[in-house]
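Only one protein chain is missing; all other protein chains are in place.
Chain IDs A and B follow the sequence of writing; residue 1 opens each chain.
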Amino acid sequence: MSSFTVVKTEDLDAEQEKGSACVLRGQTSDLGCLTRQDGSVSLSQGDTTSIAVVYGPAEVRINKEQIDRATVDVVYRPKVGLPRPEHRKQERILKNTLEAAIAANLHPRSSISIIIQETEDLGSNLSCCINSSCLALLDAAVSMNFMVAAVTVAMKENSDMVLDPMKRDETEAKSVITYVFDSMKLQVLTIVSNGKFSRAEYKRGLSLAREAVKSVLQFYRESMSKKLLMSE
Amino acid sequence: MAAPIGRIVLPGDTFSFEQLQPPDEHKKILLGPGLREEKAEIKVLRPGILRFRKPAVYWIDCHHKRYIPAKGDSVIGIVNQKVGDIFRVDIGSSEQASLSYLSFEGSTKRNRPDVKVGDIVYSKLLVANKDMEPEIVCIDSYGRSSGMGVIRNGGFLFHTSLNLARKLLNPQCTLLKCLGNRFQFEISVGVNGRVWVKAGNDVQTIALVNSVIVSEFKDNDQIKEMCKRISKAVVRMEID
């Protein structure tokens, strides 16, 4: 048994229960919230929050140097305890996804490191991590081929779908799928799933997520516009 | 549809050549930082404001904290190490720049310049290439220093975002004009986001440092207002 945190259910925001299940929870972003890094953001989606920071293109350790591209490093830091294999897996997923987005060939022999700190995991943590790291990359103005945005969908036993599920929806659901899209053509970049689902459910989830991801991308644009136009 | 000049663009946005071509004339389009040609389209790589200059130069004005060396840039570096005949200088890029001891005004094999570890140097990038180590010099092509070299005699060095450094280097910079009306000071700004300031006394220096840092997210009227307040505060502090 590993150490666990305690969350009272009445403390969770219950907005989803009132509306329909197809609701993205409210999002807030704070770009450049930290000072020592090249890019940093604290992103919250509902009560789930994470902080992502980016260094780069920075000095690379000689054993990791690649002569034709930048080395992308992702570190995921859980809130409780030391990193475990499941966190390594999450790092791997994040790394492969972000490597596709970053134009690493423009900065050879350097490193782009992304560090993500989980600050509150109350459902849809993976999509929050992906979205925050993409925003942090935007904040650091690292060259990217496109942006990435993630949305999580949970399938219930009666094949109902919950968009952007909370922790309880996730545990009750028979499967949870996180879809990651690129910003250009909204094509699927990464899929991470857990549990059993039929193809029809998968496709329904995909079209729901593809619709929802537009508002995530719009949120990116608004956040960046606000910051960049004011510092003009 | 014309290109959204002066508007925010994000990575992944694309333009066709027709969008960027100025209507009246057919000039070659020049793409600056943050833009790239890909599959007969122009693609944005960095988030920022799309800028245009005649005849057909486009670039992205983005908000950076990390410096990426470019040839001919004037930067402020911190001497980090002395290795044989060269100094390793931190200019904030992914790799330390090298600075030969011969690239100072009047230096010869006998007459070595007086540079210590921890000194700050104002210099120009001679070699800046993504595949090579950057090299900086403190002389121009005539062998004169023309303002470059080790910065000595006090003052204070601080770090800003590259955006702010570029704003300070703009000849029409409101902040420096406003401050110049009220204080006497020396300032040298490196495009790598490092700024060195020296004023009449330490209190004034710090006041200048703070006003530069705070000005980042302020518009011109707010800057003028702030300069007024700061000069009053400094007078009060000097009396104390």
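As a convention for this text, a residue touches a chain if its C-beta (ideal position, glycine included) is under 8 Å from a C-beta of that chain, and two chains touch if they have at least 3 such contacts.
Here is the rule we use: contacts and distances are computed from a predicted model.
**Q** Among "Geranylgeranyl transferase type-2 subunit alpha", "Ubiquitin-related modifier 1", "Exosome complex component RRP45" or "Ribosomal RNA-processing protein 43", find the name that the UniProt record gives to the complex chain excluded from display.
**A** In UniProt, the chain excluded from the picture bears the name "Exosome complex component RRP45".
**Q** Could you tell me which displayed chains border the chain that was left out of the figure?
**A** Spelled out, the missing chain touches these shown chains: A, B.
**Q** Pick from A:70, A:115 or A:173: which residue touches the chain that isn't shown?
**A** A:115
**Q** What chain A residues would touch the chain not displayed?
**A** 1-13, 15, 19-20, 22-37, 42, 44, 46-47, 49, 51, 53, 55, 58-59, 75, 77, 79-82, 92-93, 96-97, 99-100, 105, 111, 113, 115, 117, 119-120, 122, 145, 163, 180, 182, 185, 187-196, 198-201, 203-204, 206-208, 211-212, 215, 219, 222-223, 226-227, 230-231
**Q** Tell me where the left-out chain touches chain B, residue by residue.
**A** 36, 38-39, 78, 80, 90, 92, 116, 118-120, 151, 154-159, 196, 202-203, 205-206, 209-210, 217
By our rule, only the chains that are shown with their structure count from here on.
**Q** Distance-wise, how many Å sit between the C-alpha centres of chain A and chain B, to the nearest whole number?
**A** Centre-to-centre distance between chain A and chain B: 33 Å.
**Q** Flag every residue of chain B that touches chain A in the complex, lowest number first.
**A** 8, 10-12, 14, 34, 43, 45-49, 62-66, 68, 94-95, 130-131, 163-164, 216-217
**Q** Tell me, which parts of chain A touch chain B in their complex?
**A** Result: residues 37-39, 55-60, 67, 101, 103, 106-111, 138-147, 182-184, 220-221, 224-225, 227-232 of chain A touch chain B.
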